[in-house]
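For this view, one protein chain was removed and the others were kept in their places.
Chain naming follows the written order as A and B, and within any one chain the residues start at number 1.
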């Protein structure tokens, strides 16, 4: 395979880190955290998923050895500090950046597990864990019920689909820059359209109904 | 020792995984999570304790390498989806399944640490961590004060007793299938009876009184 996985992996990973970092800084802004709190939440959400992945893969986390991983959180914090001003655009922006991070991380997480020799099944699980892990840490830390479990929103399904597609492409030998971009686009579109159109899946118990209407603002649920 | 520890360990572990997975799906049902959220919470609570244990033991977590570990969460989610219907039985069911998982995990966690060469003291700590870790993750993720810290309920003490008994049996060379079952039964009974009879231990400060009566429903506390 002539596709330079290592370099492409790092760049994709860094882009995903940036997207998640912006989502962290936006949440910090809304929660009235200060500048340092914004930087910390941006770092936690953007680097947390990868750190969990690397710990499970039993390797020293890239975020602690490669200083390049610290640029995106700093950049995101500064951008949100200077450019963000309106609360109106808040939810849409957060969902868009979060979806971007999700789309890239389910690919890079799965790829890293595959290149380190895990079987495709475990790699899909680890890819999904990488993708949803950062957002889970973000919401737990900000003391909210994680977006991941919001029944009014699809979150885990796009990540899982992306990880599964990546593993299938890898096993069939058709993974390359073009197909990777296609997978990222599909996951991003799936996530955003599901949010826009309020796609649901059944609740955890058959026959139970949702007791609340979708509020359109996932931060207001108690 | 002719007792096949590795195989028995995996089966006991899988049974514990199933019990905790049911408790996760039940909490997901009560919290109105959707089907995928139920699967994720079931996975987190049932596999989380073991993943923490394996990460501390510096080995790649079994849950990510042995696909058998994914059957119990799926099974539990499907069972709760089709069979659960009444909120009345909710608390009792959750406590029973949670106690079952606790009883098995404090044994398997301690055993795995002992077989990997840790000293009995550290093994007891790791066994207790394995047993309470999944439930802790479940409650933190669902944004509640963990059951572990509920002063109206004994939770950590049964787990600690079970881990200590397992270590004593191992050190004295009397650990086998029969004594393992006895330990599991003792821990399970201890946990359930303590819950039923409202056994207390003193609060964190001498002379302070409990300000609330036991509500019987540990999910309603703020």
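Keep this in mind: contacts are C-beta pairs under 8 Å (C-beta built on N, C-alpha and C of every residue); 3 or more make two chains touch, one makes a residue touch a chain.
Values in this document were obtained by computation on a predicted structure and should not be read as measured data.
Asks: Looking at B:28, B:76, B:106 or B:126, which residue reaches the missing chain?
Replies: Going through B:28, B:76, B:106 or B:126 one by one, B:126 is the residue touching the chain not shown.
Asks: Who touches the missing chain here, A:95, A:111, A:142 or A:180?
Replies: Result: among the candidates, A:142 touches the missing chain.
Asks: In the full complex, which of B:75, B:118 or B:168 touches the chain missing from this view?
Replies: Checking each option in B:75, B:118 or B:168, the one touching the absent chain turns out to be B:118.
Asks: Could I get the residues of subunit B that touch the absent chain, sorted low to high?
Replies: Touching the missing chain: residues 55-58, 118-119, 121-122, 125-126, 132, 136, 140, 143-146, 148-151, 154, 156-157, 200-208, 210-211.
Asks: Where does subunit A touch the missing chain, residue by residue?
Replies: 25, 28-29, 31-38, 40-41, 51, 55, 58-61, 64-65, 67, 70, 77, 80-82, 84-85, 140-143
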